[in-house]
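One protein chain omitted, others in place.
Just so it is clear, A and B label the chains in written order, and each chain counts residues from 1 on its own.
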Amino acid sequence: MATLGLAEFLSSIISESGVSGHEGKVAALVEKHMSGLFDEARTDALGNLIVLKRGTGRTPHPRVMLAAHMDEIGLMVTKIEDQGCLRVTQVGGIDRRILPGLEVIVHGRRDLPGVIGAKPPHVQEPGEREKSMKWEDLYVDVGLTADEARELIRIGDIATFAQTPIKLQGKFMAGKTMDDRAGVAVLFECLRVLRDMRHQADVYCVATVQEEVGLRGAITSTYGIVPDVGIAIDVGFGDQSSVPEYQSISMDNGPGIAFSPAVHQGIFERLTSIASELEIPYQVDPSPYPGGTDAYAIQMARGGIPTGLVSIPLRYMHTAVETVCLADIERAGRLLAEFIVRLDKKFVEGLKCF
Amino acid sequence: MLLKTLTEAFGVPGQEQEIANVIRELVSPYCDSVETDALGNLIAIKNGNEKGPKVMLTAHMDEVGLMVMFIEKSGTLRFKPIGGIDPRVLVSKSVYIGKNRVPGVIGAKPIHLQKWEEADKPFDIDGLFIDIGAKDKEEAEKLVKLGDGIIFATKYEDIGNNRAKAKAFDDRIGCAVLIRLLTMEKRWDFTIQGVFTAQEEIGGRGAQVASYRLEPDMAIGFEGTTASDVPGSKEHLYSTSLGKGPALTHADASIVADPRIVKRLMEVAEAKGIPYQWRELTTGGTDAGRIHLVREGIPAAVVSVPTRYIHSPVSIIDKTDYENAVNLMAAFLDSIEERGLPF
Partner (left out) sequence: MKDLLKKLVETYGPAGNEGPIREVIRKEVEGLVDEVVVDALGNLIAIRRGQGPKVMIAAHMDEIGIIVTHIDEKGFVRFSNIGGISPHMLIGQRVIFANGTVGVFGMEKLDDIKDLRLSKMFIDIGAKDEASAREKVSVGDVAGLCRQACFQGDRVIAKSLDDRAGCAVLIQVLRELANKEIPNQVYAVFTVQEELGLRGARTAAYRVNPDIGFAVDVTGTGDTPEAPTMAVELGKGAAIKVKDAVVLTHPRVRQFMIETAEKKGIPYQLEVLERGGTDTGPIHLTREGVPSGAISIPTRYIHTPSEMADMNDIENVVKLFVAILEEQLDALIV
């Protein structure tokens, strides 16, 4: 039975590792924390966690898929140098400028703490600090000799940011991999709200894998589920200094509801009208590009799936201190639950023609 | 006037309802079924003999354009391109916003107020905006919404000797070829799946799902393709030239055209004395690139009408190329009836 509150749930799952392609542990944790909220759970060939909460009433039920990716960006060992230091590459898109001086955990035969070495100003060449460090300049120091390191670490082992959750003021929280564990928290919140509600639709909550390396989990999971409606939940660029107002959505102002070529206009309209009706704050989040989230892959599965996209405003994306506001997660969870409660055959049939 | 109607219709990627409705009106009387799907493709089917092959013919309805991203306090609009647009073509053009076609202009800083060197650099797209004449944000919000598509306000016109200028010949000229084929009095004895696809300009997204659903035996896509037979371009980089006939593709960045279909197209062109040329450049991609990789693979090819200045506010075609594309395709369909599929 799920007993955790939202903050505890999120705090717990962002503390677990789950770099793209290595989501097994976080998948197990999510399933455990959601227990009592669903009827069935399974993991597919790529490792997507698919949780089903059945609807009621006459079958066949409409099928709705909610997808949030549970994978995180991270590092992968490419070489063990003779000094015992590890050369690494990125899994997913990492701004290498965030790395010098960062603490990491190398997931070898056991978890090993490591630091990404930074060259002190004293030994730098004049002008060196004018340039950012290249991947070739960076390495992880785990404090072992080469022989010791080779015993415990192999090429291809992964490393994650060693960042514990940080409770900021009010409902703000920071940590690694809020992108997109905040979305997984929306699934949790939505299931909690649905626990006490009746709905016709079979609800497939999918914690997808390998989004950060090309939406791979959403491609295969959608193919398998064949939903009538798909909604991706991901993070959006929250307002922060250095990002112009016209490229961001504001924090603690409700989820973004995307309007883009990846989104079916019927779903956009339904989501915005429910939010208006229930006075759930939301923000219209337009984008001319279809890509960048699982919505792209969901929409193009098989013969085409009517798809929506809901975004949690998030600051400092793809750093170790991604920041969200829990109120936005609660609002998104409630909005999706209300959307699901109102889903019926007639609505999903109507979506099939544009 | 088919070309005028098609090229002046609204239809940026993801917002193809208007152009789809225009086409639906034109083809419905001639087809057995006409419907849209979840991505907005318009699928028009003429049934043939049940045992015969299913031939899919496609042209994309969408056009490159812009999207409203943000409304400033002053009432001016921030935008982004939707589809591949060179920002240098935008300044000093007029546009229509949204399905209500609110007129707007893309302004620029007067040359008098610029520094001498500024003219050497193109305008930064982040510095561009659309003015609809609204006095403030509140007034603008009554007229436009975030996410509204924006099209160029270009009028179709005949120009020069049997040529025409308009926006969006890429790919409304392909739509015109497909409409002409679907509305011919002749009925071929096999099934023709006419698909007016959505979202080609952002990656052939409509074509992929439509071909998954329809499972054709083969497919041909109609395109308005680059003609660079203009000053400053070397002959080996023209790709295609206006007036030399429809262009056939060996390979582009998205597909190696099925050689058996290409050979059949050459044969029927030569038998009927229809001129054709090769699309020489191998860059760029089309819907066929998506289609041929669907399911177990669908043999596919591309037939194009050469078009100058695609992806800009105004493009030019030669109408004889368009007529010859229709003739070539009608002859190709005849050949399937007479000789079967080319493989």
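A few points about this structure:
Everything that follows uses one rule, which is that a residue touches a chain if its C-beta (ideal position, glycine included) is under 8 Å from a C-beta of that chain, and two chains touch if they have at least 3 such contacts.
What you see is a predicted model; the values in this text were computed from it and never measured.
Only one residue from B:K46, B:R205 or B:H292 touches the chain missing from this view: B:H292. Although one chain is not displayed, subunit A still touches it through residues 20-22, 24, 43-48, 76-80, 87, 89, 91, 136, 154-156, 210, 213-214, 216, 219-221, 223-224. Although one chain is not drawn, its touching partners on subunit B can still be listed: residues 235-237, 250-251, 256, 278, 280-283, 292-299.
Keep in mind that, in the parts below, only the chains that are shown with their structure count from here on.
Subunit B meets subunit A in the complex at residues 13-14, 16-17, 20, 35-41, 66-70, 72, 78, 80-83, 145-147, 198-199, 202-203, 205-206, 208-210, 212-213. Contact residues of subunit A toward subunit B in the complex are 245-247, 259-264, 284, 286-291, 299-300, 302-306, 351-354.
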